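Excluded from the complex is one protein chain; the other protein chains are retained at their positions.
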Amino acid sequence: MEGNVEERVIERDFGELALNMGPQHPSTHGVFRLKLHLRGETVVSVVPDIGYLHRGVEKLSETLDYDMLPPIYERDDYLSPTANSLAFVLAVEKLADKEPTKRANYLRVLTAELQRVSSHLVAIGTFGLDLGGSMGGGATLFLYCFRDREKVLDLMESLTGTRFHTNMNQIGGVRYDVYPNFDKDVLKLKDYLEKQVNEYRTVLETNPIFLERTRDVGIVTPELAKEVGASGPVLRATGVSYDIRKNKPYSSYEDFDFNLPVGTRGDVFDRYLVRIMEISESLSIVTQVIEGLPEGPINSRKPLKSALLLKPPKGAEAYAAVESPRGELGMYVLSDGSSKPYRLKIRSPSFSNIALIPEILPGHLIADAVAILGSLDPVFGDVDR
Amino acid sequence: MPKKVSKIRLIQAIIFSLWVTFKNLFRKPVTVQYPLEKRPIPDRWRAGTFALTTDKETGDENCIGCKLCERICPSDIIIVELEKHSGRGWAKTFILDLQACIQCELCVQVCPTDAIVMLRGLATPVANRQDYILDKEKLMENEKLFEAAWAAGLKLQKLHEPKQTEVKS
Partner (left out) sequence: MIYIQGLVQSAILLGAILGIVAYLTWLERKFSGRLQSRVGPYLVGRPHGWLQPIADGLKLISKEDITPSRADRLLFNLAPAWIVVVSLLGFAFLPLTANWVLVNMDLGLLYFTAIGSLLVIGVFAAGWASNNKYALLSSLRSAAQIVAYEVPLLLSLLVPAILAGSLDFKDIIEAQESYWFITFPVIGQISFLIFLLAALAESNKMPFDLSEAESELIAGFNIEYSGMKFAYFYLGEYAHLMAVSLLVSIVFFGGPLGPLLPGGLWIAIKTLAVFLGILWIRWSFLRIRIDQLMMLNWKILTPISFINLLLAGLWVSLNL
C-alpha cells in the first residue's frame, strides 16, 4: 500500500448533490433560482437562473406616453422606486432638452436620499434574516430595521400621499412641494435614525457571531467587480471609489458635501459596512437639502394637461444614469418624434451585481452562499424588469 | 486575516446585544392593531378610492367629459363617454376600475374642473370583484363617504405653474 492516507480519502468520492435553491426559497430575496452543486455542504458550482419576475416593462413603455411612464417605472426596482423614475425623467429631460428648476432638483435629491435610507434599512434587515433566520436574532434585527424604515415611509406619505411609490418625479420637475413644518419632521427623523443606526452599528460590528459570519466571506476583487460591471455598494466595498453622484453629478448633487464610504477587502462585511455608512451620509445630504432649499417653482414645463404634448425630436437619443441604492441605474431612450419612446433600455444594477454569484459562490458553505446573496442585495423586479 | 477582537470586547459585545433587546422589551410596541385603532390619514393621502365631485352651489356635477383622465391613465382603467347638452359637456358614463389602479394621481392632476379627486379614506373591502368597478353613481356617492384629499386638478396645476421670470433666468 504505497498510496498515503490522504489520497485514499480523496478517492472516496460520494459525488455531488444537486440542490435546487429557489425560486421559492426564503432567502433568495424574491424569485431567483440557484442550481447548486454541493460536495458535502460546500458549493462546487452554481448556475443562477433568472426571469421569474419578467414583466416586460421595456416593451410596455413603447406603448405609453412619456408623461405616463414615471409611475410605471416606480414598480421596477420596488425597494427604491424614486431612483427609477428619476433615471427615466433625467433621460427624457436630456432628450427633450427641458431643464428642471433648482428647487425641483433639490426635492428630487431629497426623496431619492430618503428612499436610499429606507432601501438600505431593508437590505440590512433582510441580511439579518439571511444570517439569523426568521425564528431568532435575525428576525429581531429585521423588525428593528423595518420599524425605523416605517418612519421614513410615514414621512414620504405625508409629503407625497403614498408611502412607497411616491411619484415625486415628473418630466420637468416634481409633483409635490414640501408642506409647512416639513423641515422639522425631517430633522426629527434624522436624529432618530442616526441614534438607531449607531446602535445597530455598535451591536453588529462588535458582535462575534456577526463578524465570524461576514468577515472574509465572499471576497470580490476590484478587478472582478469591474469585469462583471458591478456598481453601487458592491463595487465600493472592494475599494473602488466610484459613485455617479460624485463622478458624474446629476440633479444638483454637486451642491452637496458628502463622503463616499469605501471598503477595503470587498467581503460581505464591507458591503454591509458601506450600506450602513451610506445611511448616515444620506441623512446628512437630506439635512443639506432642507437647509439650502431654494425658493422658486417646482416645475419648468407648463402644467401637465395632456400626455400628447411632449414630443422629443425624431432620432434623439439619451442615456441618463443615477446612483440607485443598488448601483448604477441607467435608462437609454430613443425617440421617433412621437409622444411615446421608440425604444427604452434599462441598465439595472441588480442584474450586473448578481453576475458575481457564479464567480464568488463556489468554495463557500451553503450558509455563506445565503449570506453572500443577501449582501449583494438584488431586487428581482430590477433584475428581470 | 480579520482584526482579532479582544476577549473583553467580545464579552462586552455579547452583553450589549442582550441589553439592546432587553431595552426594547419595555418599549411601547409600534404595532397599530388595524381594525381596532387607525393610523391618522395625512392630508395628501392618495392611496384610497375616488370620487366625482359636484358643484357646491348649483349641485351640478363638475365633470365635463373631456376624457383627459382617460387619456393619461397609465393602466388604462378609466372610460368616459361624452354627451353634450345645456351648453356644456357631461360624462354620460364614467367607469373606473379600482382593481388595476396604481394610485399615481395623474387623473386628478390633469382634471381641468376638479371633477375627479382622491379621498382620504381606505377603499372599502368588497366581497365581489364587480364592486371594485366604480361607475358614475358609485363615484358620486363616494363624495359623501370621505372628505377629499389635498390634491385637486387646479391646485396641482397652479403648483406646477412655472413663473415666467423664473423660467427665463
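General remarks:
Letters A and B mark the chains in the order given here, with residues in each chain numbered from 1 onward.
Note that contacts are C-beta pairs under 8 Å (C-beta built on N, C-alpha and C of every residue); 3 or more make two chains touch, one makes a residue touch a chain.
If you're wondering where the values come from, they're calculated on a predicted model, not measured in any experiment.
If you put the hidden chain back, the residue from A:His54, A:Arg75 or A:Arg213 that touches it is A:Arg213. Interface note: of B:Gln33, B:Thr58 or B:Gln99, the residue touching the hidden chain in the full complex is B:Gln33.
Chain A meets the missing chain through residues 17, 19, 25-27, 41, 128-141, 143-144, 147, 207, 209-210, 212-213, 365-370. Think of the hidden chain as still there; on chain B it touches residues 17-18, 20-22, 24-25, 27, 29-31, 33.
The definition used in the following text is that only the chains that are shown with their structure count from here on.
Put simply, chain B touches chain A in their complex at residues 1-2, 5, 9-10, 12-14, 16-17, 20-21, 24, 30, 42-47, 68, 71-74, 102-106, 109-110, 112, 118, 149-151, 156-163, 166-167. Within the complex formed with chain B, the residues of chain A that make contact are 64-65, 67-69, 71-72, 75, 101, 137, 140, 144, 147, 150, 157-163, 165, 167, 173, 175-177, 179, 199, 202-203, 206-208, 211, 215-216, 296-308.
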